[in-house]
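Here is the structure we will look at.
Removed from the display is one protein chain of the complex; every other protein chain stays in position.
As written, the chain order gives the labels A, B and C, with residue 1 at the start of each chain.
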């Protein structure tokens, strides 16, 4: 049963994972769900399909390897867990057992970004960079809780692996009205149109981006917000179009290290296509281990909160824009 | 006893590792060498300092964790092994146990790139991307066997971690005459000067880059070859200077996926600094798992061998240069 | 433990240690009653006795000289019990309990959900991702051995944590490197985060696993202070060849009836009402050990 929702409402993305998988378990008899002891949201699936639910306990490597073994035999395994561990502890298994034979294993989890106040062992801040490094991997980061269900559903048709990143996933704002945007893996979403500057973002910071755009609108600045929820393959056409249509002004905002994630994916396209930009600025996690604090506090502290986003957008549209001083010293 | 060498000679980089560590073991009583059963070249160190040599067998995770434990107690541990395994199997240990507390652990190993004919489980083709993703990590890739010793020696003064990548390391050409270049971690080496186009590279393909430059010279094209052996922190000043001094024409050549490695590091700088390029082309491993074959065969097959390098340089200096057709379809 | 240069500090009787553990649990519950976010209270309560006996009897450490090279090293491998360690250390004089309560989990606090050596000198390693502590401890024990130091390296693992392969790699390394100065405590509370042990992961025969990996095994009731003290006093000489594991039979949530062996209390927070209920339960449970708590009803659901 698809979740019903209302635009602007708060929803738990985790519960969307749970209910979507339980729904798909019905139509896909080869769908399995595996977890390394992070199964709280999978209870519905577990209770309906106990034979296709595998909790291996604390054993991320085996979890991914077992998923690959299932996939070799024609199954569609979903590995669900906490991304700081799934993206690193099991990385070689993801690369060698899943990506190399190009198996339809889905990795989905929470704690992407400086979220959850667990401290630096518990933040996945380089996960998108790691996953984009892997051949055959499709990499996504989702902010809208309803979209989580949509992406999982679309991914059922994929022959290769996909990585789906969430933030904490306990309380997430529904960003899009039903049918408002075409949602397709590999295509960015113009979440808000605009013509002065493009603000690229993904995941948990899409809501913040929309808020920043709204503030700029009050100054008469028209900000385009692109929800680039697919980082790999990247929507290069859209990036090129945005450069042309928003005066070559780009700001990239993400709850991820500011190098290696979306900002770097955009920089790759800019270099490959010889796109001439007027300004380019990254808002994301600097080269530090962030410590404790609530999500918003950490974003503010590390220079990619709402006010920093507003400031960066203002800088982007100001004359003589290149803000070289903002470039981190050594990266 | 430092290795003596002659320019142009073939030398085993592995034996340089072995002899350098054995030499440093004498002056640094807190230097340890650890390996997960890849100890053949460490015999000299092992025999001289058996108490500071730890072979844990097949156990990459423990190897890195133990190294971190040693470093917490004031030691300088070197972990030596095969990079496909060290860079992935132990990645979370590298991130969480080494990089987060910023410990002086050195990771050095072989099989960076499509080398050694071991097949796709045995090639480290995304390792530089992975390592550059880690905060506090210094990332290097060395082609000249003598330089390997120099970099290890320099790294003894570092307070944080370093990653040192080699190819197979059995037979490597001495590229630089003694004292010819200043070698400093964090600074690129202009291995050959030139004014028409810059060819950035690192590691095993530096020799190939020099050969390509020589061929272009016969056509009257002046190629600057930059050995960008430090990928992180990247020498942004040098990149900016090269853009200005070689007509904004860049080719990046590397035995690594063409996204995520040096080419991407350069693209990051280009975007950050708003560098206007006339042309930019990546030569590296495309998004495939490469299969079997000897090093040179695989480079040729995958479009980054010598002739492909020569062709790319010619394209770069040809009028109306942007070779958009060469951009991979989906990355 | 038989250290070399560092004095063990004040000597406590088993009764005093039991009182200290009670005090530690009280403080834990109080923090859990005031802090808004979730606290890993289940796994904290399950190691309160172990951490008490370590910081007040077992470990040769000096709160006034935290970098003394002769100190015993303690690595909290089950890093989610950080706050229990912070308070145990505060009670030993390392930190201020009030500062812990006042800043826990707040921006830039040194006291967060998992121990961070970078931010909190006095803890020996940054942990929180499970399966990391034992390899670190092996490295520290190797270093001590090499320097001829006589201190021990002690680590505390969750039983679920020992599902991690990295743990068994380190178990093998500790044995192969002949580290008699290495001691692992396992909090054998028979619960993971979302399941009971044996329900989804079969750990039994548990102590045999360590034995088959060549370790010296001591089995105790992890809430019986006399047994814990005895285990520590029986540890082999740090110069010996075989590392020791102390398998502590424990109860997750120990001391608070509604939390005991209850999957819903892996982590949680107590309102003021629940706090007084919890404190009353704690008083009622004084003097009980793991053997007194009935086995789990494994049909109950994780929340």
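Please note the rule applied: a contact is a pair of C-beta atoms (placed from the backbone, for glycine too) under 8 Å apart; a residue touches a chain by one contact, two chains touch by 3 or more.
Note that the structure is a prediction, hence the values are computed from the model and not measured.
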| item | value |
| --- | --- |
| Residue of A:14, A:52, A:106 or A:224 in touch with the missing chain, whole complex considered | A:52 |
| Absent-chain interface as seen on subunit A, which is shown | 51-52, 54, 56-57, 59, 61-62, 64-75, 77, 92-93, 96-97, 100-102 |
| For subunit B, residues in touch with the removed chain | 35, 37-40, 43, 55-62, 84-85, 89, 117-122, 289, 291-294, 297-298, 301 |
| Chain not shown, touching residues in subunit C | 163-169, 172-173, 175-176, 200-205, 208-209, 211-214 |
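Note that in this section only the chains that are shown with their structure count from here on.
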| item | value |
| --- | --- |
| Chain centroid nearest the full-protein CA centroid | A |
| Best-connected chain pair, where connection means C-beta pairs in contact | A-B |
| Euclidean distance of C-alpha centroids - subunit B vs subunit C, Å | 42 |
| Per-residue multi-chain contacts in subunit C, two or more chains | 118, 126, 129, 131, 165 |
| Where subunit B touches two or more other chains, by residue | 92, 96, 100 |
